[in-house]
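The structure appears right after this line, and notes come after that.
Here the complex is missing one protein chain, while the rest keep their positions.
Chain IDs A, B and C follow the sequence of writing; residue 1 opens each chain.
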């Protein structure tokens, strides 16, 4: 096994990897940008190195330079840009440093998403229908023509990169070019590649994911399936495993196809093969994500397997620790992303200091986070700051616990999406397990919550008003606290 | 099932019960003393009732009066005094309110600990050797004579109550009467009964516990075993399951005996049958604890069964949800009690405001607590404020995770035993799993920790000194901050 | 004693609050003629309220800094409070001051002092958490002041510019 591993990331995924390294007794080094000195991944590491580059965590050259200088055996890039950077993977391989990932060749292949679909389709597997090629954002006429051929609705996706960033749904021709522009500029920012492609989509459908482990010795196993249909701007918000309501026959068919795809591209380590599942039971291969995902926590809760540990073992050349028969998929798990944002205000990001923080607890509840009371959610990074996952022997038990844990989770000082997550967890379609990617959060945000207790809230509001008036008077002239915030902002979607 | 349950306790066990009630969709009412208004069990409950009695949480009459007034179906007393109060249990039964517990008759029986041992012995089971009867604290001559007959070392135990409180080890005759006095006064304070009894003990030995579930229909199952040998003043500090190093044959023999005892006294609900295990493999029945315990979290981690839920189901008259074959004991779990106390200062209690609080996370780590950053650990109650438990597929994996989670757990504002717990988790005997009740923490506290980093700590101490000097100057005259605390206190043991 | 008109979502309540907490920590509040005993975790500022107890009913809650909403376990309720005695409603919009709606970094400045702007015209871009947020002019007028420059980090509610 590795003796020394460098974590090339920050936030909760860096903390997550540090934890597993420590659990394994592996020396763990981390990186930090100047403003991130006291961040949790630094506090918990064995060694911490300052990144001097202005590109910070995104500077693959400096990351590799540090790795060479301090002689680590391996680099774990988590998810995000560095984890999907074939050039970086190849440079590490040439330097004799293992990169936790599928290997540079497989990475290059699966990142060419249009090419992957073509190959998978050539193997006789049903796939989603992509455009014939990728497009630059200025190829308006070609895009409009291609979209007309594919038909609407369709997805605009970044050609590079497997993250939700840059993926947008287009329902009507009028939205196409505006969406392409947004998608392309996000892709440019995240992947340094402004090309996009189009993909035909059938609505309603479901988004089914199959996590896979593969080693250097040709062994591949699945860890069940997940349902990731509930998304916001195509980023998954809530996820559950197993995907509800699938027949065992369909489930096993999907697993089989996923294994076939993973084997086809020799995707080592942990990966996810993702499918669109239509209402008639047709499942179409969509893409391969060749890295750890936020959503893997659901799988960890079902299997009790530490997936980051398996990544390290596999990268070190060990054969899989589990056969397919060893993997026991017990019970049900649900996960959500907790973000510093205000869903009632067009998802306005809300960085800032955490003044109050209380995690839910009890049996079969887990929260992974990089924040704590008194810590800061920085302005510069992603709004995801915690992942909540719960387990139950049955879906019903799991759902009740999910609802309870969400109610218990208290964060003060920044706005969060916890209020919305609570509503999703209580929504009739989610409770019944019959939702699709058309699951709408809009009605949740617009309808006032049911409450027999408005009278009580009025009493509390009155006390808050009096307290505020008292506190506010000495410091701020009234005129200064009024008016400005109404309609004074608009967000780019 | 019950529609409405009253929780008659506070702190982490009250929070724990509230969580399960919410998971089950049962309306949960709680009680609070005036100073406990914002306590977590109150914040998370559906209804909260102020206790006006000066005896607060210990006033069984007021608890029952509230229960009747608000018409609950059941009362969950957690652990502690109210849970071991046969008069309370009987009064509830007469009022038609279910009490989560073994039933008043079984409770009365098992609380007579000398009587229980006699009955168990009569059934042909090897037991510890108690004194022939209980004694008042003033029966000095009789106690000395009885102790001489039993031989030393021996335990002094409270006649009533199953908690660690009031239990003390006596190694030599000279210590006997002083220990009896302390034990008796603790027993008086906790159980309103100052009688004690003596029990012969073989050293070294181990303390093995078998958790049991039993229903109203005569079904009894075990949930494995635990090792509770590491104790402080006979309160368990660290616990693990399964007990390390037992042969499967011995393990199953102990389970069988435990079941036999539980059946003998018709102990419904969750209970624990406890044994002293000697080095030659002789195991002696010691006592029955007829209630949920702090240590049940270890069992929950192995079995993934919510034990509080099973308590409620059983009390509602349901048959057990599990057969013995359904219970899967997978992997290994370790637990510790995290207390607000200073082990380096004779376990001085340390109530106060929590200024910093960060829980460990990652896969298979669980913390149950009633505190959070900004909350108060009150002066009036027990020093236990959190329970940490971790799970691993093997003991080694579990141990590594236990060590890591302990290192990660950060509490500021009060003193805690976390530093000591980290040392226990790294102690050679614990790591090897070959410890007994003679496991000593004293050498851990006296030896300075190993460190190649003293130089670094010196640098930090220098900065702290400078910061302190700067900060202290304007507010406090130097003379005032010095000297007084040295040797100015001594603790009753 | 205070007399307030409190609107929660679309329901109006007349609320009277008298005096200080009693020995148990409750404050007497009368809502639409009904007497309630209310305790809250902080009487200082709305955003410090984390829980409340109304008679025997506990609430976990988050209250907006500007008291525009209250969030309980079930979701977010809009709030409006009017002091019936002061007879002064909360001032309505129309002010030309721009403050930062979130902390962030000024990634583009689209106006200069003295420039004429239309209502709704983008004036600044504020970057936070990998997203750009357009700040638009709340009214037509002239840029009277501009207090930030490109690349500057601003905190929540920081005064950015004024249009008058």
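The working rule: a contact is a pair of C-beta atoms (placed from the backbone, for glycine too) under 8 Å apart; a residue touches a chain by one contact, two chains touch by 3 or more.
Predicted model, so just to flag it, every value in this text is computed and none were measured.
Considering the intact complex, the chain excluded from display touches A, B. From the options A:25, A:38 or A:204, the residue with contact to the chain not on display is A:38. Of the listed residues A:2, A:49, A:220 or A:381, the one in contact with the hidden chain in the full complex is A:49.
Take subunit A: the residues that touch the chain left off the picture are 29, 34, 37-38, 42-50. In the full complex, subunit B contacts the hidden chain through residues 189, 340-341, 344, 348-352, 355-356, 379-383, 407-408, 410, 412-413, 419, 422-423, 444, 448-451, 453-469, 471, 478-492.
We adopt the following convention: only the chains that are shown with their structure count from here on.
Averaging Cα atoms per chain gives one point for each, and the point farthest from that of subunit C is the centre of B. With centres defined as mean CA coordinates, subunit B is found 40 Å away from subunit A.
Among the residues of subunit B, those in touch with two or more other chains are 44. Within subunit C, the positions touching two or more other chains are listed as 50, 57, 60.
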